[in-house]
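Next up is a structure, given as structure tokens.
Some chains have been omitted; the remaining ones sit where they do in the full complex.
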Amino acid sequence: MSLSIRNQIPGTVTEIAAGPAMAAVKVSVDGGVLTAAITQDAVADLGLAVGSAVVALIKSTELSLATA
Amino acid sequence: MSLSIRNQIPGTVTEIAAGPAMAAVKVSVDGGVLTAAITQDAVADLGLAVGSAVVALIKSTELSLATA
């Protein structure tokens, strides 16, 4: 499968904080830790757990920039 | 300034493709290249050019995950 989603960052799940509807999933990647807010369904569907190998996907329109 | 935006990735602008309304800005970061689609106004306001030091900002709700 090829995705139009330009930003694809490989990493490993390090923490999952789950609620009834949403979950906050922490992923360690090159140079830091990312947080994804996804649905509980998605966590269950993908069988995500600490140690899962994942790829973080970010559409370019969702990426802002800051300068010092 | 502290941001609720969980994902903050430092990098350097490597390319800017500008249109009348929007611009696609490529940023080299640890482990790869990210693309941000931001407004032309923002590019001008921040004075972005190839070589600019930036931080990529991604709200956690905008980050999806994939497994192999």
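For reference, chains read A and B in written order, and residue numbers begin at 1 within each chain.
Criterion: a residue touches a chain if its C-beta (ideal position, glycine included) is under 8 Å from a C-beta of that chain, and two chains touch if they have at least 3 such contacts.
All figures in this text were calculated on a predicted structure; none of them were measured in a lab.
Shown here are 2 copies of a single protein sequence; counted across the entire complex in this file, the number of copies is 6.
In this text, only the chains that are shown with their structure count from here on.
Once the centre of each chain is set as its mean CA position, subunit A and subunit B turn out to be 17 Å apart. Contact residues on subunit A toward subunit B in their complex (touch as defined above): 5-10, 24-25, 27, 29-32, 34-38, 42, 46-48, 52-68.
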